[in-house]
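Quick one: this structure, given as structure tokens, is what I'll be asking you about.
A single protein chain has been omitted; all remaining protein chains appear in their positions.
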């Protein structure tokens, strides 16, 4: 035991004397996953990271730090060192923390390593709903105000954004919004008939659609998706959606701002290569995600666009606690 | 015949057989240590088994799941510290048995009954999965709410000396579960703008504090009392004992399967409901409940293991997780290129039968590992308390931290340990607190969903209950159980019994 400690101490002395990026990583890397075990962020991160470990030649220990819609994990990584040994594995939510009053920090305090993939929102209805398509749904809502139940996942979640888009494009819809813990439980409730319509991410709904347990009404994309070639796209249903789409929840890996550039580059290279592995791309296809694999400048501008579109959409829908303007979030170009 | 060969895949393949065995063995120990959870182990296995084939990966996870659910009972019996939430009810009669030196017998009964319950759960999964999942899917928010209310009424049987204290504890538990940012509206509840409170109080931290640290503190009073010598010559229960409890274990297994199959409820609630059921239907226990009644072990242990099979029902038929562990397994199936969902049973029936086969094997290994190695476990209780107490404290701390990698949870755990110590001393039952915490979100979320769905209209809400057979059944059950716990009922029953006695006298 003594030898080990002595060895370790001398190893430490050596490594701190020479913190060059070519040595990185000299110790294990922590990956903090923003969401709980079994969630889609968790699944994606645990699927891509083993490949990245191989490229990197190091160990990445992943742990789930949940709570505060991911803010606890974000703050934990932000409080750590900017040395590239703590990665934040997260989703889109932090970009809305400021306007939703959930926290003072977001991805502007981080450097993106890799924006892995983006999901496609799709509007689904329960199998025995009294309408079969998007136009039918709008007509039914108009005829039966306050009767149709939309599932939601709380303010700032995908359903609230999509519902805000529908309201912005089609005019205010008189529906009941029933909150659930996530799109999984909400889609379960949809199949049980507790709610009528649910805006969900394609990957979560695809198997239910294939089995006929739920009806797809509209895909929120500008072009038809491979998984659902016959389902109309939002921009065809109403040109007003062009203003917002393409839009979708995303997954990304981040390090604290101030991490040496060469470390970020090394990490980015590892994750880019990892995300190109056939079994990962297959997983993304199966779950209906669009692979992005964005790094550097591209990733940065993706984040800014996303934040500006979504924050202002929520602001116009009256769902924010503070205006995006206060945080210098630019209004999207008309 | 394809189904049959898929079912026997595990039996015929030594490698898979070994993986299930290793998983089950590890599961027993993971389950026994408070703070190491099956959920945690399985999610780590996702990365660990990443490059494996899907069958070995799933075989290992199933072993851990089965063993882990059972393992929680070990420390519950030996130390009065449930290793997992689903073993809380087991401690109530298991620990008193250990204090009489009957830990061996208690573990033996627990093992055999877990095996029995596990088997019922698997049988229902294999034979009636689609029916059960249709039934489970039909539960509306108001039904979940009624189920939660039904659960809260269990306070009566968990209360011990004073029902009022039990109700107070239960309400405190519900309150603890409500602390934090409300997930439906992001309104802070009891957060006082402190980051410490915003993400809520971890249920596991409360459990470990209340049962682990407070028990360790209470044991300091008995520092110099020598440890109890455990008789371990009679471990396997006699056939007569098993036969006697067969009707009860069938009933509690059924409770376990159904509660396990419902998305949103799991083995913890199932075990507590089964315990309550046993208390209700057992007319003359050999020993009173809470003092070492065998029935008090049979009920929760059959139920929580039956819930394992139950949890797989919605997972296999609909791709909907029945609990936290099956949620991770669904992720694992995705990673391995399968698409769990309603089509899985149709596209890949082999997977279904493979899982059923692996569960059967895991159940047998659980029986084997459960009945052997008891000597080693009972040695733990015979360790000097002076060593055991600090170790329990350290394990509680590490365990509380491990759940969510959060120091805040450690602080909470310690605070609840101290509170639990005083509550114990002053006769407040701790079971209802945990019950309250478990049911808190189920009650609050579903009440609000139900009433939002009815546009805040109580009339429509009750109309919904009356017009749905399921809701109406649950509603009537709630009323009956409630009435049976009020003093009025006991008085009527007493008068009725007196009259009967008179009648027989004449």
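By written order: A and B. Residues from 1 in each chain.
Criterion: a contact is a pair of C-beta atoms (placed from the backbone, for glycine too) under 8 Å apart; a residue touches a chain by one contact, two chains touch by 3 or more.
The rule is simple: contacts and distances are computed from a predicted model.
**Q** Which listed name, "RNA polymerase sigma-70 factor (ECF subfamily)", "Sulfurtransferase complex subunit TusD", "Tryptophan synthase beta chain" or "Tripartite tricarboxylate transporter TctB family protein", is the one UniProt assigns to the chain that has been left out?
**A** When "RNA polymerase sigma-70 factor (ECF subfamily)", "Sulfurtransferase complex subunit TusD", "Tryptophan synthase beta chain" or "Tripartite tricarboxylate transporter TctB family protein" are compared with UniProt, the left-out chain turns out to be "Tripartite tricarboxylate transporter TctB family protein".
**Q** Return the single residue from A:26, A:108, A:238 or A:272 that touches the missing chain.
**A** Touches the omitted chain: A:26.
**Q** Of the listed residues B:418, B:466, B:480 or B:498, which contacts the missing chain in the full complex?
**A** B:418
**Q** Of the residues B:36, B:248, B:333 or B:434, I need the one that contacts the missing chain.
**A** Once the missing chain is taken into account, the touching residue is B:36.
**Q** Given that one chain is not shown, which residue among B:44, B:128 or B:478 touches it?
**A** Residue touching the absent chain, from the options given: B:44.
**Q** Who touches the missing chain here, B:153, B:397, B:435 or B:474?
**A** Here the residue in touch with the unshown chain is B:397.
**Q** Please output the residues of chain A touching the missing chain, sorted low to high.
**A** Its contact residues with the unshown chain are 4-5, 7-9, 11-12, 15, 25-28, 30, 53, 57-59, 61-63, 85.
**Q** Determine and list the chain B residues touching the chain excluded from the picture.
**A** That gives, for chain B, the contact residues 33, 36, 40-41, 44, 99-101, 160-162, 164-165, 167-168, 171-172, 174-175, 178, 182, 184-185, 187-190, 192, 213, 217-218, 220-223, 225-226, 228-229, 290, 384-387, 389-391, 393-395, 397-398, 401-402, 405, 407, 410-411, 414, 417-418, 422, 424-427, 429, 443-444, 447-448, 451-452, 456, 458.
In this section, only the chains that are shown with their structure count from here on.
**Q** What's the distance between the Cα centroids of chain A and chain B, rounded to whole Å?
**A** 33
**Q** Mind listing the chain B positions that touch chain A in their complex?
**A** Within the complex, chain B contacts chain A at residues 39-40, 42-43, 46-47, 50-51, 137-141, 180-181, 183-186, 195, 198-200, 263-264, 314, 318-321, 324, 327-328, 330-331, 334-335, 337, 339-344, 346, 404-406, 445, 448-449, 452-453, 455.
**Q** Spell out the part of chain A that touches chain B in their complex, as residue ranges.
**A** Residue positions touching the partner: 37-39, 42-43, 46-47, 49-50, 62-69, 72, 75, 100-102, 146, 149, 154-156, 176-181, 184-185, 188-189, 191-195, 206-208, 210-211, 213, 279, 282-283, 286-287.
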